[in-house]
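Left out: one protein chain. Kept in place: all the others.
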Amino acid sequence: MATQAPPLIELRGLSKSYGGVQAVADVSFAIERGSVHALVGENGAGKSTLVKLLTGVIQPDEGDIAINGAVERIADPQAAHHLGIVAMYQEPTVFPDLTAAENIFAGRQPLGRVRTVDWRGMRAEAARLFGELGVDLDPSVPVRGLGVADRQILEIAKALSSSARLLIMDEPTAALSPNEVDNLFKTVRQLRDRDVAVVFVSHRLEEVGAIADVVTVLRDGRHVATRPQTELSHGEIVRLMVGRSLDQLFPKEEAEIGDVVLRVEGLGRRGVFSNVSFELRRGEIVGLAGFVGAGRSEVARAIFGIDRADTGELSIEGRRFRPRSPRAALSRGLAYLPEDRLQQGLVQPMSIAINTSMAVLPDLTPGGVLRPRRERALARRFMEQLRIKATSPAQVVRGLSGGNQQKVVLSKWLAAEPRILILDEPTHGVDVGTKADVHRTISHLAAQGLTILLISSELPEILGMSDRVLVMREGRLVAEFTRAEATQERVIEAAAGVREVAA
Amino acid sequence: MSVRARVVSPQGLAETVFRLRELGIFIALSLTVVFFSIRATNFATAGNWRDIATDVSIVIVVAVGETMVVLTRNIDLSVGSIVGLAAYASSNTLADHHGMPLVITAALAMAIGLACGIGNGLLVAVGRIPAIIATLATLAIYRGVLFQVTHGENVFASQLPQNFLDFAAKTPAGVPSLAWIAIGVALVGGAVLRWAPWARDFYAIGSNPDAARLAGIPTTRRVMTAFAISGMLAGLGGFMFAARFASVDVVAGRGFELDVVTAVVIGGVNVFGGSGTVLGAVLGALLVATIQNGFTLLHISEFWKIFFNGAAIVVVVTIDALITQRLQENLRRRRRAEIMSAREQAAET
Partner (left out) sequence: MSGLGRAVWRVVARWEVILIVLIVATGIWSATLSSFFLQRANLLDLLTPYIFLGLLAFGLTFVVIAGEIDISVVSTMAVAAASFAHLWNAGVNVWLAALAALVVGTGLGLVNGLLIGVLNLPSLAITLGTLAAYRGLAYLILGGEAISGFPTSFTNIGGGYIRNELPVALLVLCAFALVLGLLLHATRFGRYLYALGSNREAARYSGIPVTVVRVTVFALAGLMAGFAAITYLGYYGSVQADAGSGSELIDVVTAVVLGGVDIFGGSGSMLGVLLALILVAELRNGMQLANVSGATQDMVIGGLLIAAILAGNALRAAQGGRLRIKRAGSRKEVTQNSQLDSPVQATIET
């Protein structure tokens, strides 16, 4: 029996948790050289955590990574680079002011006789790389003028040139036209034929089918399967992605569903989403499902006035509403709990009290004067209501767990006493106990007459909480299910655009 | 089987405008020269041009160094003080040692400048102090050092050796000697920025500091080098200053940094770093010097000059930033709209 060479990369028992939430648990699989390895799973399945582990951005709590059989510690992104692991994201990292050739050879330009930059040689080598990859790119073109697709090709050329062994592509096709996707895949195949391993993180199953050799499915931070792509149909992949029992149902209170409070008609933002129309009724919880990049948060931001929509109309309780700014939205009873808790939701160095009162300061400050006592009282009220575990309202938010932080953000918006509450991934990265608390609160609010739009990537959560489920894909609203009609498979299929009939 | 890569057209046009920035300044310069030649007597005389050349040479030499710093997304405001310090050192040395070869004196001035530049580099690259604050502080510190060394006394022209006093007035081949130095520095500086791999790193660092670090570029070392060069060239500028003005006092070079930064900014060196050329800085310096000279000849108040410098910076930065912002935004939106419509078409088939 011939001895087999160890796989290029082997993940062994990797586990990582953040603030009480297990992002990845005991994940083991192998990545072979010269293969295109797709990594699929819902949002929150652990894909990006794995990518971060491989690129040295974070360190595993348990387990290790072996490269060519030898265990390596990937201490930071530079170490990953050294080891030949290169990552490429939707927005490629480039030097906009330099030319294509310079981008490839930044920091390691080919040198001529007198150790000066060999421009001709650099251009020639860049041209040769482009030729190998089958692209017709001008080495002297300034990268600022290049679109995303070309920049990605550039990054691939860079990887090839620096003898990368593993290229990780994280949702690379989100900003590409179908033509460009084809070209990208051609380039990726070239890479594969040169023995480079490519990890392709994507939720677009038709693309997975087109390019991948092997597919690894993750679910809830665990490894589910790693199989050759030919052995898996789209339907099976979907089932593997979501195949969990739904016995963990959430306590949803009965709520009386009333009149339409928010009507969205033909909302569009050029290049981001188009023709989005839906209604929300009093007391309703409407779930908005879809993969990253489908446009859900963008729609929310347009409704809330953070971004400006190009087309469409909004009306709240029958009256026309033009969301000029978050402030305007707030004054009409709209509130939006943003996706990124740390960057968009909290001012980390400040206390719970300050964060809680931030959106309602005009009401708490008669004559413009701060009333710390009122702020503290407000904070205390929510700390009790939402069961926020902290020493006092004066505690700085940075030190709180993810779950408690999220509760503070929720407090901020509840303090504004909104009539319509848009929640964007409210239980993302949050422990089970907090999740239950948040769900209980949401349900209770709806029962009291609030209207909730729940944007979430957690299917059990959406299915458990929602009266209706809307699904977005590629910037359009593609499906609507009632609570009775909605199943995990149907939602994912709509989100992924799979046309197979679920078993 | 190959893929055609497009440079999206409208972007390409603006891109061309940007790349031809140097051409644009050259045109502006030519127009300015024509304008003043017509309107101002004595403008288009050899004597006037000699004066312009001599004065602008000092700015050019220091601007070459400043360019390197600005390329890395930093700034050096201490060059004025370094010029003063080096000028004094040059004059003082020559006053005490009449026989000292001028080349050695210039080297001494550059050495002093180099030391100051390294000081700046340590504060910014190692100490992680924002360049604006660090060089604002060293502006005061180096000026203070000058004062300590001089004890408030001047070096007078009468103390200096004749060969030094004559130096600035010489015109080998019809070109003032200081201008030759400037030409030399500009050529060397331009060559270094084009051909030296470590200098190309300046562009990368200014364009995307994180990516530069990721690519393995030793950013700390490079930034220190940029400041060191800036200091060294400011030192040379100081030597030239002493040659030009003979009498050097404690306030020599005060405010000079503004002239230099104006030249660099007008010359198309992006304040965000990552792009710009020595040629641009030189043309920028020439344009500013010409306009100011023209103003003087037209008897326009001295004080318009100072206002002009500042206003020029504000206007140029504003226009540059606005154009870039609009371009990026338009490009992004147009691309995404294309993608969306392409996808819709594909979905319908």
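Odds and ends about this structure:
In this document, chain identifiers A and B correspond to the written order of the chains, with residue numbering beginning at 1 in each.
Note that a residue touches a chain if its C-beta (ideal position, glycine included) is under 8 Å from a C-beta of that chain, and two chains touch if they have at least 3 such contacts.
For clarity, every value in this text was computed on a predicted model and none was experimentally measured.
The chain not shown here is touched by just one of B:Arg21, B:Arg143, B:Arg200 or B:Arg222, and that residue is B:Arg143. Interface note: of B:Arg50, B:Arg244 or B:Lys305, the residue touching the hidden chain in the full complex is B:Lys305.
Remark: the omitted chain is touched by one listed residue; of A:Asn43, A:Ser161, A:Gln344 or A:Gln385 this is A:Gln344. Counting the whole complex, the residues of chain B in touch with the unshown chain are 73-75, 123, 127-134, 136-141, 143-148, 152, 208-210, 213, 250, 255, 258, 261-262, 265, 271-272, 301-315, 317-318, 321-322, 324-325, 328, 332. The omitted chain makes contact with chain A at the following residues, 91, 94, 96, 148, 306, 325-327, 329-330, 336, 338, 343-350, 354, 358-359, 361-362, 365, 368-370, 396, 412.
The criterion applied here is as follows: only the chains that are shown with their structure count from here on.
Contact residues on chain A toward chain B in their complex (touch as defined above): 77-78, 81, 93-98, 102, 106-109, 111, 115-117, 131, 134-138, 141-142, 144-148, 150, 153, 175-179, 183, 186, 270-272, 274, 474-475.
Chain B makes touch with chain A in their complex at residues 1-8, 11-12, 15, 19, 194-197, 200-201, 203-204, 206-208, 210-217, 270, 274-275, 331-340, 342-343, 346.
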